[in-house]
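To start, the structure itself, in structure tokens.
Part of the complex only, each chain left as placed.
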């Protein structure tokens, strides 16, 4: 296979505004595709918002808490049951309308298909019933087909107040649908290689990464909200450890990317994008740990790199995490579904 | 049971070219079958190549190392999970195509079935994920069924760089498949007797051999890459020690059997088959240590011998390694799976 | 516990010369102790040599290979059976003599005790019988007691020719001694915290690291021979992932640190320390991934850092790899002894 170009999109979402966020995403997809990219990775929670600086106290929920949670749920994305791997878009070509349940999902699928680009997009996923949320990553093929949906296994710290945990498999949102569970730790074959990944600090979980290595991940996507310099070495380590390409995308966002009445905006004086809440740091790394693009700090932008999947085998000459270097005779991962 | 004819095929593989090696194997199988052989044993790494004279230094891998490893992986054979003992071929009759994952395996099964001959073939086995390799021996029945797959337990010296270790059992290549581990030290009943074996210098491992004796091996196959005169006495000793027939096949190969751009070819002047890298030495031995055929040196060829399994009992009158001569009251083999 | 000073010693060993290497080690231990360090970490294979650039070909061992292997074995260190956790030194105070089996080990114990410093030293360990070697790390308390011995689980590439694998536990070197197996993945309590670690590329093994996290490692030692810039981010990732301090020591060595008749010296023109074979890169990292000292490139030297074990708990607020962030309900490590 010839080398292909991949893109990491560093951009702020329009927090708590699904429609505006989708509207901002579409031209970015087009730009990346026109630059020749065959894959574009968007940051964690790009659709829905990374609810930075929401404030909770232990032992008491305020009305303000409830109100903002409610707005947050409404800005989240619903994913249709049973869409993985099937021609859902072909069967749902008609415009759903911005208020329709699967409008945002339909938009993503169309953008991927129309631009012939694979998409990995961080979203806030909303339960088909109830008000439960997950921090998810959807992988959509360049044919517009949902390949996999990954729900973050373990939210970090206060994220646990608003996001639920993912599991090994995803049960259908509508109970008794007869649909099978789908793989929440999927590695999906695409036109450019096998793609899988984790979200933000899950990437620190050795066993979760190992589950992906066992499935032969070649392009590892790591949408994140961690804007510290210590994020970069993690990406390099995953690349070396997993003998895979790593594409990580983060938001560059601050005060102005959130509603003006957002509690964290209200509690501060002044305005404009004076305060940066997340510096970015998106990067693309090769399987020997060399940084191909980025880290991009302190601005929005799209990173590109040409990657050659075929070099992975050579990289595994001296390290194959689930093969010759695994010591599977003594150490193994046990997954309980 | 009447005596049967068995064959040891001494031939070079077309190194690093899976398709050409398969193409060279098929007429050899046919020739052996037409000569009346009920079993044909091929050398270690016949499919894939014995990567002789690949050069590695401790503490540094070169780009050339990675490139040739990559070519080597691509010339290796994939074995479908769960194929042992089931009618995999019947369920996979359609031509897979040379690029299909299990093409070479399908060819072996068809060759065995169509020629009504049991096959023991040394292959380089490729992990279903990752880029890990094993030096394996597949035993295929004259009905075209994979009976067992043995991965070399312990590669020798620099082989350890490119080949992984086998274990007591083989885990499925696709993790969490629900398939059971298969026996990596199997002794399989066939139409002509119980067949098992080890590969190359594993045959020097007393405890590994003992594990096969405990399973009642009658025809012990020993594909090898050791072309020294000191290999022959080992075969005679195994035969006597195990009270079994031993069929050992080695490659006769040299410079022209490897690609012209092969490092070891480039580093030398001149061409043609001037340099012999492995002199062969294939042999067939009876349970009392007498050589029935071979050793064949310095050329390709097929050795034949008529063997009578029924003489094994008589040979065990005075030595049964796992029975009356074992002193199992004081000495025993412990296997940790 | 008050912060304590730890040291990472970047130095070349006197390759293939055990006595000279010990002679070089002793003043370095003293220097570190006098600078106030409570722990000194020495590089991989400091005693014995990292046999860089030894050259092996697949399928053939030369007389030169055997001769240098023989020299290598003789420069290796023997560790007495059953010494872990007991007052071996008190019972073996008398000078063993440079040719005695446990001379080097005795020197290490005395150096630790006499300088009141904990030592983590990369050694080449020699089997008590046979000629098998392991790349090991011995941890010796500031009282001169061997706390643990770790044998590298998986040598990398051509290292596999000269070093054997470690396992989950270490069997006694003298079989049927009645001694218990010792833990090969130990995390030992010391006067300054719980110390454990892996050697060189093992550190890329997610499951092996996880085994140490499960035992509560606080100071993670990582002797290495990897002198590339991509080593540093791995250390930062381990620190963050494991929420522990990481102390990594590498050799800075080149042509003149190896015997003049060393094959890799003979095969090159010129002399002096012109050729650097390993640039170093020793570092000390805190549990949030921040580099406290180093990386030290292109020279010998001792790095120091003051570390405060008590900060580990705070660092685990948002990530505890084997606790609240582990998802042990679905993912677990299975260790087979």
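Order of writing sets the chain letters: A, B and C. Residues in each chain are counted from 1.
In this section, a contact is a pair of C-beta atoms (placed from the backbone, for glycine too) under 8 Å apart; a residue touches a chain by one contact, two chains touch by 3 or more.
The structure presented is a predicted model; accordingly, all values stated were derived computationally and were not measured.
Novice: Please give the number of copies in the complete assembly; 3 of them are in place here.
Specialist: 6
The rule is short, and it goes like this: only the chains that are shown with their structure count from here on.
Novice: Going by C-alpha centres, which chain is most central here?
Specialist: Taking the mean of all protein C-alpha atoms as reference, the closest chain is C.
Novice: Based on mean C-alpha positions, I'd like to know which chain lies farthest from chain A.
Specialist: For chain A, the chain whose C-alpha mean is farthest off is B.
Novice: Tell me the rotation angle, 0 to 180 degrees, that brings the C-alpha atoms of chain A onto chain C, to the nearest 5.
Specialist: Best-fit rotation on C-alpha atoms: 180 degrees.
Novice: In whole angstrom, how far does the Cα centroid of chain A sit from the Cα centroid of chain B?
Specialist: That pair's centroid distance is 46 Å.
Novice: Between chain B and chain C, what distance separates the C-alpha centroids? Give it in angstrom.
Specialist: Between these chains, centre-to-centre, one finds 39 Å.
Novice: For chain C, jot down the residues that touch at least 2 other chains.
Specialist: In chain C, residues 157, 336 touch at least two other chains, as defined above.
Novice: Any idea which chain C residues touch chain A in the complex?
Specialist: Residues of chain C touching chain A: 153-154, 156-157, 165, 167-168, 201, 204-211, 213, 230, 232-238, 240-241, 288-290, 317-319, 321, 325-327, 329-337.
Novice: Spell out the part of chain B that touches chain C in their complex, as residue ranges.
Specialist: 50-61, 155, 157-162, 225, 264, 277-278, 336
Novice: Can you name the residues of chain A that touch chain B in the complex?
Specialist: 213-216, 243, 310-318, 320-324, 328-329, 333, 335, 337
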